[in-house]
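Have a look at the structure that comes next, please.
Only one protein chain is missing; all other protein chains are in place.
Moving on to subunit A:
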Amino acid sequence: MAAKDSGGQSQSQRSRQEADAETTEAAVDPEIAERHEAITEEVDDLLDEIDEVLETNSEEFVRSFVQKGGQ
């Protein structure tokens, strides 16, 4: 992540963060992590499906949905 543009971050800081991240990861139950990943994937999948279902021009679609009042 952001390997080229380190924004002035020193090498030692970065390796420190990486080490932290590793410790945190190690503390997470792999089963939970896996499930979490599956849920995230599923949500992404669902949101992609929404994109497929929606009309290409949302603005036009919303604007042209005009109803006469009913009861």
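In this text, contacts are C-beta pairs under 8 Å (C-beta built on N, C-alpha and C of every residue); 3 or more make two chains touch, one makes a residue touch a chain; residues count from 1.
Definition applied: contacts and distances are computed from a predicted model.
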{"item": "Protein name (UniProt record) of the chain left out of view, among \"Suagr ABC transporter permease\", \"Proteasome accessory factor A\", \"Cytochrome c oxidase subunit 1\" or \"Nitric oxide reductase activation protein\"", "value": "\"Proteasome accessory factor A\""}
{"item": "For subunit A, the residues touching the chain missing from this view", "value": "43-44, 46-47, 49-50, 53-55, 58-59, 61-71"}
